[in-house]
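Left out: one protein chain. Kept in place: all the others.
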Amino acid sequence: MLAGAGASGPTPVPASAGDGAVPPGGRQPDSPTAPGPAAPPPPTAASGPEASAPAGEARGLWTDAWHDLRRNPVFVVSALLILFLLVIALWPGLIAGQDPQRCELGRSLQGPSAGHWFGFDTQGCDVYTRTVYGARASIAVGVCATLGVAVLGTVVGGLAGFFGGFWDGLLSRLTDVFFGIPMVLGAIVFLSMVTLTGIWPVVVVIAALSWPQIARIARGAVLTAKEHDYVQAARALGAGTPRVLLRHILPNAIAPVIVMATIMLGTFIALEATLSYLGVGLKPPSVSWGVDISAASDGMQFRNAPHILFYPAAALSVTVLAFIMLGDAVRDALDPKLR
Amino acid sequence: MVEPWGRNEPILQVRNLVKHFPLTRGALIRRQVGAVRAVDGVSFDLRAGETLGIVGESGCGKSTVARLLVSLERPTAGEIRYRGEDVATLSARALRAVRRNIQMVFQDPYTSLNPRMTVGDIVGEPFEIHPEVAPKGDRRRRVRDLLDVVGLNPEYLNRYPHQFSGGQRQRIGIARGLALNPEIIVADEPVSALDVSVQAQVINLMRRLQQEFGLSYVFIAHDLSVVRHISDRVAVMYLGKIVEIGSDREIYEHPTHPYTQALLSAVPTPDPGASRRDERIILVGDVPSPADPPSGCRFRTRCWKAGERCAESAPPLAVPLAFAAATDSARHESACHYAAEG
C-alpha cells in the first residue's frame, strides 16, 4: 500500500484557498424530485457540499490509456510500423512498381543491383516486389483470423462466465477439447484434407484452433467484472440481462481480450508462414512471406544467395514483433493497477 | 405518488426469512453436500420514516438480508411483505414497481460505480431502466438536481468515477439510489470504506435526506457507534439469526443478550479515561461456520452463561419472562434463556 500516493492517479483534490468557505445557503432549494412536502434543513458547514472539485477535464479510462500510449515510445514505434504495413498491404503499388508475378528465369539468384535492391529469387522474380506484396496475404490472414478468434472466444467465454453453472461446465469443457488439439498438427491434418486454395482455409483453421485462449481470458474477465458491486447495483435497479451484459460487463471485460488479440495477431502471421513453409498453407502462385521463405529455404540456394531468405524472413519477424510490442504497450496502458 | 400509508404502519414486514446457499460438488453433474445457512429465520418490521439498524460481525448474514430485501437474492423460505404484499408472489410488472421503491446503497464506493460510465450516465441509468419515472427530455435536469441534492457540483456530469474521492463516490451512489424516489433505502455498510473525517459527512447527508424525502432506512453496519448514531431501532444478528431487537436505548443502554453485551463492551471508545477495561467482556474463540452452526442457541459456544438448556433448545426471539413485567427499557425482545442486564 502506498497510502494513496502512487495508487490513485488523477485523484480529485480540494482546490487550495477559497473552497473552505461554504456560503450560507450554499445548497440549492430542494429538487423537484422530492416527494411530498420537503423542508430544506438549514445548511451548515457539515451538511454543505464537499468543498472540493475533481481537478482536470473529464477523462475516461480509454482516454487515460491513450494519454499514456502517446507518450510510450514502444507504442509509437510499433503503431507507426503497423500503420505502414497496413498501407502497403492495401496499396502495395505505392512503393513497389513492378508485378510480383513477372519473373525472368535468366536473372535467377542474381544479387542486389540498381533498381533491384533485394536481388532476385530462384525463379528470377524481384525479391523487393515480392516482399512488399507478401504483406497483403500475411496481414489479411492475421487480421481475419484474429477477428474470428476474438468474436468466437468472447462469445463462448463470456457466456460461460456470465451464466455459470451448467452452461459454464459445458462451454468450458468444449473449450478444453479444442485447447487440447495441437495447433500445427491439427492445421496440417485439416488443410491437407481441403482442396480450396487462397487464404480462407488458413484463416478458418487458425481461428478454429485458437479461440480457446481468448475464451479462457474472456471467461475470467467476465467472472471478475460480474463480481463488482456496480453489476449488483444495476440488477438492484431492475436492469435486465442484455443491459447488464452489454452496458456493465462487456466494457469492463473487453480490455484483456483486446490485448491478447493484438498479441495473437502477430503469432498468427508467424503461423501462416509456418503452415506455408510446411506446404499446407498458402501455395504458389499466392504471394506471401511464408511461401517465399519456403521456396528460399533449400540449403544450396541459401548458401549461394542468402538474400532470398533474409528479406521475407526479416519482414515477417519485424511484423510479428510490432504486433507483440503493440499488445504489450496496450496492456501496460490498460493495467488497472496503475489507475 | 404512493398512496398514503400510516406513519406507524410497518412499510416492510419480514417474516421467518431464510436463505441457504447450497454447497455443491462436481463439475457437470452437481450434487448438494450441505448448505451455508446465511440467514436462518429472520423477522422484523420497518416502519415508515424510521431507521432500522442491523449490526453484527462478518458472516452473521446481515449483507444477505440486504440483498434479499432488494430482490438480488431469492429467499429459500419466508416472506418479505412490502405494504402488506408478499414480494415473492408478485407478477414481474408489480415486482418492478416494488424494486423502484426499495433501493440500495453499497459498501465499496470504488467497485459500486461502473468505471466506464460517466457520473451522468450512472445517476441517469435508473431512468433508462424505468422510463416511466422521467420523460426523456427531463432526465438530464433530474440528474443535475440529484447531484446537487447530495452535495456534488452538477457540472461534474461528464466526469468518470475514478476522478472522485471515496466520499464523493459514495455521494454518487446515494444519488443513484435516490433517483427513482424510493421509499426505502437499504444501505449495506455505506460508510465503512470511508475515511473517518468523511464518514461523518456522509452520515449527516443520509440523515438530512431522510428528513427531506421521508425515507425509511435499513442501515447495515458492523460499527456499533455509527449504527447507534443513525438508528431509531436496532437488531443484533449472530450467525443468521436476530438475537436481540429494540429501540436504540433498549439495545445500547439495557442489553439483555450476552452477545450484545459482549459486542458493546468490545467497542473502543476514543477516550482513555472512559475505559471500562475491567468490565470488558472478551469473547473467546471465533464465530462458528454458518455451514455447521451449533445446536440450540448459536451463541452458546462462546457464551459464558451457557448451560445445558442452551444446547438443547434454541431460545425464541421474544420478551424474556424475567422482564415481562418490567416497565423500563429492559423489556424488549431478546433470544436468550438467561437474559439479564449486565
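Quick notes on this one:
For clarity, chains are labelled A and B in written order, and residue numbers in each chain start from 1.
Note that in this section a contact is a pair of C-beta atoms (placed from the backbone, for glycine too) under 8 Å apart; a residue touches a chain by one contact, two chains touch by 3 or more.
Quick note on the criterion: contacts and distances are computed from a predicted model.
Only one of "Alkylphosphonate utilization protein PhnH", "ABC transporter ATP-binding protein", "Ion-translocating oxidoreductase complex subunit G" or "Autoinducer 2 import system permease protein LsrC" fits the UniProt record of the hidden chain, and that name is "ABC transporter ATP-binding protein". From the set B:Q199, B:S216 or B:T256, the residue in touch with the chain omitted from the display is B:Q199, counting the whole complex.
Of the candidate positions B:D138, B:D286, B:E312 or B:D328, contact with the unshown chain belongs to B:D286.
Residue B:T269 is the one among B:N16, B:Q32, B:N158 or B:T269 that touches the chain not shown. Although one chain is hidden here, its contacts on chain B can still be listed: residues 57-58, 165-168, 195-201, 203-204, 207, 222-226, 228-230, 248, 252, 262-264, 266-275, 277, 280, 282-283, 285-287.
To be clear about the criterion, only the chains that are shown with their structure count from here on.
Chain A meets chain B in the complex at residues 9-12, 27-28, 30-36, 38-41, 46-50, 52-56, 58-61, 165-166, 169-170, 173, 228-230, 232-239, 243, 247-248, 251-252, 339.
Contacts from chain B toward chain A in the complex involve residues 1-2, 27-28, 30, 67, 70-72, 96, 99-100, 103-104, 106-108, 111-118, 125-126, 129-130, 142, 145-146, 148-149, 151-153, 156, 158-160, 162-165, 167-168, 171, 173, 176, 178-181, 200-201, 204-205, 208, 211-214.
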